[in-house]
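Showing just some of the chains, left in place.
Chain lettering (A and B) follows the sequence in which the chains are written, and residue indices restart at 1 in each chain.
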Amino acid sequence: MNLSERSWTDVADTDTNLAVVPVGSTEQHGPHAPLGTDVLTATAVAEAGVDRYEGEAILAPTIPVGVAAEHRQFTGTLWVSEDSFRAYVRETIESLASHGWDRVVVVNGHGGNVDALRELCGTLVRDETAYAVPFTWFDGIDYGAIHPDLRMGHGGPVETSLVQHVRPELVREDRLDAAAEEGSEGWGEWQSGVNLAYDSAEFSENGVVGDPRDGGPAVGEQLLDSAATALADLLLTVRDRAVSRPPHRDASE
Amino acid sequence: MNLSERSWTDVADTDTNLAVVPVGSTEQHGPHAPLGTDVLTATAVAEAGVDRYEGEAILAPTIPVGVAAEHRQFTGTLWVSEDSFRAYVRETIESLASHGWDRVVVVNGHGGNVDALRELCGTLVRDETAYAVPFTWFDGIDYGAIHPDLRMGHGGPVETSLVQHVRPELVREDRLDAAAEEGSEGWGEWQSGVNLAYDSAEFSENGVVGDPRDGGPAVGEQLLDSAATALADLLLTVRDRAVSRPPHRDASE
């Protein structure tokens, strides 16, 4: 049930403890994909997953600005600090929980949000305010079942395919070649198990990682299907997860 | 130019210092209007105003959760603390300013956001980070020119009319009578110039203030037109406003 489109009396009549909060980012995705990519994809996956879920779940509005300072050298990238992001999302979830929707899945569309979401959900869980987990949709895909070479990247084949499926007019097909040619093959610069880079401008000329031509709308449809299934399965589990935490452990000896 | 729908290279090619940030709230608007009313209306006004403005302005994504604890007794209302809201919006504007869009109008759809937006814009202005002002669309309307009795309320004729115009399917027309009859006539409880109430549940049975039947889609169209004109005029002024502040004043005697 899309919270934003219903009245308070409508949602007060629901009988569910589940809420879904899409969280994106507005940031560069190369010359070919829109700045709103992570918002579009998180929203599309959240809607599809809620639809596929057999029971009822409340779909909150999508939070559009995330932790994206790593892309700030590219015009149009919006970002907030980790602290502000954590507070804003955590308090939004607290308000959901105040209405009884205290099993929450955050559907995340941006890699840079992952750590902050895990932290804020952990805070809510340890406070026993809500049981909340972040679901980063591209980490829940069975890529092998779609195409063995498909890899996430940034503005790469995975994200581009999903936008080509849900909002095809927003992908500039005429720029795909340039996007691929001036992009980077992998994310970051690595040594001794450490990523030396903090900004995508350190390793990608145009902000792209991966070859966005390695997909297309059909791949996008498969990705959405796979992510929606993973989310629906997750909702079923989260619905029955306790809000209370394990007790203090006595010595086992 | 809708930032979310264009690539970073597109927006890097613009020649403007203007950005528009719509800010709403997801909160009860009575039994007849959607919880997303303030998001819908702020977005509609921002889009229409940017369209009407003769030059170019960057349209940022709409921030959907605001300062709405005053409605928290009604199911579905989402809110964050004033601190978190100020930080989230302020840092979003800072990121816009980092790209050269440092004359910013926040288009606001919710009365509860007004003080917080004024404060955070003041912080940005006094830091000389950006020149930013909040434009609360329903405060910029020439109501007399539309209908002499039209008053803002909450889920009342002004907001309901605008939703009836832009998203008619989201207004439950069959509940308008109940909405009006169980609503309140005015906002708050007043004595000695002080509003004694902090929560809408203190003075409205169903969350409504004002009679939502005192409008309609045609009024909504007029409201949108009036707000768009006011916003376009404001953008013209803000474009030429300095970011720097007045100097320290010497004694005038």
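The rule is simple: contacts are C-beta pairs under 8 Å (C-beta built on N, C-alpha and C of every residue); 3 or more make two chains touch, one makes a residue touch a chain.
Small disclaimer: the values here were computed from a predicted structure and weren't measured.
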* **Number of copies constituting the complete assembly, 2 shown** => 6
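As a working rule, only the chains that are shown with their structure count from here on.
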* At what distance in angstrom does the C-alpha mean of chain B lie from that of chain A? -> 27
* Of chain B, residues touching chain A in the complex -> 3-9, 11-12, 26, 28-36, 39-40, 58, 60-65, 72, 74-81, 83-85, 87-88, 91-92, 95-96, 98-99, 170, 172, 175, 206-207
